[in-house]
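Quick one: structure below, then a few questions.
One protein chain is absent from this view; the other protein chains keep their places.
Chain naming follows the written order as A, B and C, and within any one chain the residues start at number 1.
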Amino acid sequence: MDETSLRLARQLVTSRYVDAAEEALRTDASEVHSLLAQRRLRDDGMSDALVESLMMQLSLMDSNNFPSRCGAGEREGRVLSSLVSRRHFHMSHGIGRSGDLLADQPKACGSSLVGKIANIGVLDAIRCAGCKSCEDAIVVPMATGMTISLVLQSIRKARPSTARYVLWSRIDQKTSLKCIEAAGLTPLVMNLSPIPSEGSSQSFYGITPATVEEAIQRVGVENIVCVLITTSCFAPRIPDDPLRIGRVCVPHGVPLIVNNAYGLQSPWIMKRLQAAFEHRVVEVMVQSTDKNFLVPVGGAVVAGVEGRVRAVSELYAGRASASQSLDVLMTLLGLGRRGYLNLLASRLRVRDAMLNELATFAKERGEELIVHPHNDISLAVTMRGVADPKSIGGKLFRHQCTGPKVVTMDTTTELCGVTFSAYGSHCDDVEGRCPMLVMACGIGMEVAEVTLLLKKLRLVWDAPTLPAPVEAPTV
Amino acid sequence: MDETSLRLARQLVTSRYVDAAEEALRTDASEVHSLLAQRRLRDDGMSDALVESLMMQLSLMDSNNFPSRCGAGEREGRVLSSLVSRRHFHMSHGIGRSGDLLADQPKACGSSLVGKIANIGVLDAIRCAGCKSCEDAIVVPMATGMTISLVLQSIRKARPSTARYVLWSRIDQKTSLKCIEAAGLTPLVMNLSPIPSEGSSQSFYGITPATVEEAIQRVGVENIVCVLITTSCFAPRIPDDPLRIGRVCVPHGVPLIVNNAYGLQSPWIMKRLQAAFEHRVVEVMVQSTDKNFLVPVGGAVVAGVEGRVRAVSELYAGRASASQSLDVLMTLLGLGRRGYLNLLASRLRVRDAMLNELATFAKERGEELIVHPHNDISLAVTMRGVADPKSIGGKLFRHQCTGPKVVTMDTTTELCGVTFSAYGSHCDDVEGRCPMLVMACGIGMEVAEVTLLLKKLRLVWDAPTLPAPVEAPTV
Amino acid sequence: MDETSLRLARQLVTSRYVDAAEEALRTDASEVHSLLAQRRLRDDGMSDALVESLMMQLSLMDSNNFPSRCGAGEREGRVLSSLVSRRHFHMSHGIGRSGDLLADQPKACGSSLVGKIANIGVLDAIRCAGCKSCEDAIVVPMATGMTISLVLQSIRKARPSTARYVLWSRIDQKTSLKCIEAAGLTPLVMNLSPIPSEGSSQSFYGITPATVEEAIQRVGVENIVCVLITTSCFAPRIPDDPLRIGRVCVPHGVPLIVNNAYGLQSPWIMKRLQAAFEHRVVEVMVQSTDKNFLVPVGGAVVAGVEGRVRAVSELYAGRASASQSLDVLMTLLGLGRRGYLNLLASRLRVRDAMLNELATFAKERGEELIVHPHNDISLAVTMRGVADPKSIGGKLFRHQCTGPKVVTMDTTTELCGVTFSAYGSHCDDVEGRCPMLVMACGIGMEVAEVTLLLKKLRLVWDAPTLPAPVEAPTV
Partner (left out) sequence: MDETSLRLARQLVTSRYVDAAEEALRTDASEVHSLLAQRRLRDDGMSDALVESLMMQLSLMDSNNFPSRCGAGEREGRVLSSLVSRRHFHMSHGIGRSGDLLADQPKACGSSLVGKIANIGVLDAIRCAGCKSCEDAIVVPMATGMTISLVLQSIRKARPSTARYVLWSRIDQKTSLKCIEAAGLTPLVMNLSPIPSEGSSQSFYGITPATVEEAIQRVGVENIVCVLITTSCFAPRIPDDPLRIGRVCVPHGVPLIVNNAYGLQSPWIMKRLQAAFEHRVVEVMVQSTDKNFLVPVGGAVVAGVEGRVRAVSELYAGRASASQSLDVLMTLLGLGRRGYLNLLASRLRVRDAMLNELATFAKERGEELIVHPHNDISLAVTMRGVADPKSIGGKLFRHQCTGPKVVTMDTTTELCGVTFSAYGSHCDDVEGRCPMLVMACGIGMEVAEVTLLLKKLRLVWDAPTLPAPVEAPTV
């Protein structure tokens, strides 16, 4: 509805109603101008109507929607199914070009803008979440693990030809390790040290700078691709501290990479990442789009030092899906800065509720709550008095309760050629440790869910034991 | 994407790609300008992407989508369910105001435009279909029957206070009669006369001018609200001829109303309606939106003399749904003039195929095809040799074949206080008549469907009779 | 996903994951069973995913979606535009048959169920809202005004042939009167009497039983179609009391009809309607779907005594749109009983906030708040000290504030042949009355909107007067 259309519309509809509409359209347009000009999210979120309208306008800027288009190539943006076409807002050409995620796609100006504005949005969200020194950010349409692989490949290119080891601080989550293998590199495990938890007999575990220093010296700088640490993690592990570890890496010229999968929601983590970027001791951090922005699974965000982010974007081979950028963009436009900050603040309130409820729950049953101030996302409850801890997990799942994980100390696993004892507990040492139920309070969780969780937990935990299974209980 | 946005976009995406997009957007906009300025459909249809984008732009012009809206009334366009909101493209305020379908809705400039442009579209479609002298047309969000009721009420207001009869040329379709009752008026049936069909022993039936003349004189002009005739109809009835009947009504000052439910697709009907409007012997015709424009059931089009159409619009009490206008508008924009004319032309080809196939089918079975050149939509096949004609209808339905109707000559029905013999055959007289299977070739039907129809028809018709039912066969 | 599909799925996906899914599907199905068996809304609302899935399942039960469908009629549910088809969940055949809204549509079992379940839902909602004695309810796909017209026609059929007057308690809202004209009947205005408001010098107005008694006797029972009163209304009018008025009508055998446009949200109104239905002094009440269930404009609900509701459904001429039933059904399934009751409760809280804020606002400016306990939806603020009251309305509209209406005492209007003085104030008598700003707190309004409203109101009310217009101010 440009000026000419509005003028013509006045011949069909009372002028002063068109005036009012024109003013509203002008405000809508000025929101878009600000977004593009200032390259940051607007304070207020947009309505679904405005978000959808914007996507449709961008769609018309792609060549497959041009009015007199005509294609004579192998890929002209044709979409056969109207169901498929509509779910992509009739966009089809993806983003990037010839293997560069940030290159403009000549056939798809609109999709290219979707990609660019999504990147603007995530960078702004990262800054809002506390990491103001982050210079650049891009949405990558692959899982966090595959994206870390790409980052590792990108870093390896600049390292000595002998470099093949990734020094990795242990975290008992499969993908965190597999991403190294998928890059064709070799992981070298750095073990964690115990860290007393808050008012519990059970420790948390974390990497120490000394361990990293020792590993670098042992392996030899010329053989190292980078150090890979993880921030967001499940209890009883604390986030690795990028500033302290980075200060070990920098003097050796070893790059530091952070797996920050769902760390944007943690004030403690974001504070430490900000410090690390401010002191320029870290190159890049990788986040999941779904865990941080509540979109369907399948994308990641690479953020950090501008040159490094750009180098990663240039390594992606092929033209990429715009689907993840589209989801993230629509979500962030709908939220605005205020909405995003509210989401983060709301999680902290829910986490407090969860912590209180679980403390009571544990106390009533003679168990302990295992928490640490550095890990403000995940916590655990000891299962000393539970006859068959593993069955609790299955029962919770059958009660449609997803997320909680039972960690016993007797699981040994082999992953990518490495053997791990007490898998799930982040540390081989089982001395004095007991099984535990590990949970997390992720972004988007609501207080009503805490109530429901406790209800289900009580039901499952306190249920009279059914006919005893033949096997002995696991502890 | 206004000029400022495009300028800013050039800082994000290569200028010449934005140039290409801008040119495409300009062409899209010029299509809209032409539509609004010339008040006719464009020759070429629009892509789904453009149609959806337009709807979204119009949606932003409704006050419920205004960025800083604030409501303090009883109806502020709030929609609770996001599923519902999205299916209406976030429009919510309906069309019209205070009981006038054509009045602009102050809170909904966008929806008002949807209504207005839909009306422009249907008027243009009617003219394309052959009725160039039609002056005005509006989409009414009620069934054809209810819409005819509204038209009758509107006409009654201008008639003598004694007027309560509607002279109605018999058509054996329930709604055509019930619409008179729903208007609180009294139908007076005018019987049809036999008209020889093409090469068949079975007659067609139609109203003669003499019958109408006789009825007017018998009832008395001052007691008559109007004459109501029907064009589109099932065999063995021919369309009433609005010019010939109109020439009877005009000298008496009796208004003539045409139920043209699905007549836009018939060249014969449209030619006669054009002649009738050209000679100003008819006031208004009513069409179904679903039967003519292939949208879901529930709307009608009132078209004809400008003042009369306007009077009808002003009688609608309340604010009306925009849903029907939206469906019709999106369909017509997607078709364009060319697409609509192709649709009409395609039906004639399918009808020829159907006629040929059925002629062979009938001949093979010693039956006759019953057709008449004036009814180019519907035809019938005699069922002289069929033991239990009625069962054929049920069997076809069970074979997912909808549309065909079995007409036997032994059905008596009472409707709105009137008793009809041989109901379904349009005429009480059963002398020499036999049961028949009546079908129609409506717009949107495809040749493949004719093939499938014949296949099912053969299957059902020729099936060895199952254990004979106790009751005697119907003929 | 029937049992066979789930069994086969177990060959593709781990059995115990399919088990969990099967259990979830079983719970979903049992919700549907309860809904159908108990014919009432479930306590908890359904997720969008479940609602959409249900609509899609119902859609497959319509013949246009049958796998080997084949049509040979004039209306086979073909939809041309995929945009249109999808927005109706691929349903197309509408509801009802041959002019009966409640008749099952043979070609559309799924759509018929949509219609039936929507009716179950609204009846249950009405009962939840307080009117437990309501026997039946149907969604009618026409505006409230047109629906009242249909009700009036239906009642007229059972009245003496001389009956043509509708005794109508004045309410200054256009459609309320036009619906009588659209039915071809004659309104007879019953004037309101002043009723002291709560702590204000300005009166409210309402109909008295004596006025109704007098009107019935004056006009004569045999000339009366019915008495039509209105409950939900803007200040300074109070809802008509159906019990007290009904007790006047019943002895005369005059039917009582209630225009309850947006009354479901008012505890006072629903209590009185319940009493009236319990004592069987009222036949039918008509509600708007959009004002009560927050769906787009265009539908109404006829509710009340079973036989009367059924008679109305049987008068609708033609096959009706399913669009309104679909919107209402999806909304009510999403809400559940609990959600609907929360919505009602939430409005009362917002209304309290609005009342408090406006009381302060009025006091600060030396004005009065005009409220009455019987009208718990609408209220007004005197505008004695405002130089140009009418301009306030326009300014609020320009500030995207819809809903508030300025009522001056000097507007004379002619509507349907009747002249009204002080139009908008519901009473001709202007003695001692002043201009006022009338507002309503409708369902769906939020506390944040009250804050925004007051902000805009202050801005507009207190703005230094712009260059004085030539005309004298209106008071």
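We take it that a contact is a pair of C-beta atoms (placed from the backbone, for glycine too) under 8 Å apart; a residue touches a chain by one contact, two chains touch by 3 or more.
Quantities reported herein were computed from a predicted structural model and do not represent experimental measurements.
Of the candidate positions A:21, A:60, A:215 or A:322, contact with the hidden chain is made by A:322. Only one of C:13, C:158 or C:430 touches the absent chain when the whole complex is considered: C:13. Touch with the chain omitted from the figure is made, among A:41, A:60, A:126 or A:150, by A:150.
On the side of chain C, the interface with the absent chain consists of residues 1-2, 4-5, 8-9, 11-14, 17-18, 20-21, 24-25, 27-29, 31-33, 36-37, 47-50, 52-53, 56-63, 65-68, 82, 85-86, 89-90, 104-106, 109-110, 112-113, 116-117, using the contact rule stated above. Residues of chain A that touch the chain left out of view are 48, 51-52, 63, 66-84, 87-88, 91-94, 98-99, 106-107, 141-150, 153, 156-157, 174-175, 178-179, 181-185, 232, 234, 261-262, 288, 290-291, 293-299, 315-324, 327, 330-331, 334-335, 343, 354, 377-378, 397, 399-405, 439-442, 444-445, 449, 452-453, 456. In the full complex, the hidden chain is touched by chain B at residues 20, 23-24, 82-83, 86, 397-398, 400.
Definition applied: only the chains that are shown with their structure count from here on.
Chain nearest the geometric middle of the protein is C, using mean C-alpha positions. A centroid comparison over C-alpha atoms places B as the chain most distant from chain A.
The geometric centre of chain A is 55 Å away from that of chain B, both derived from CA atoms. Chain centres here are Cα means. That of chain B falls 30 Å from that of chain C. For chain B, residues that reach two or more other chains under the stated contact definition are 48, 52, 63, 66-68, 82, 106.
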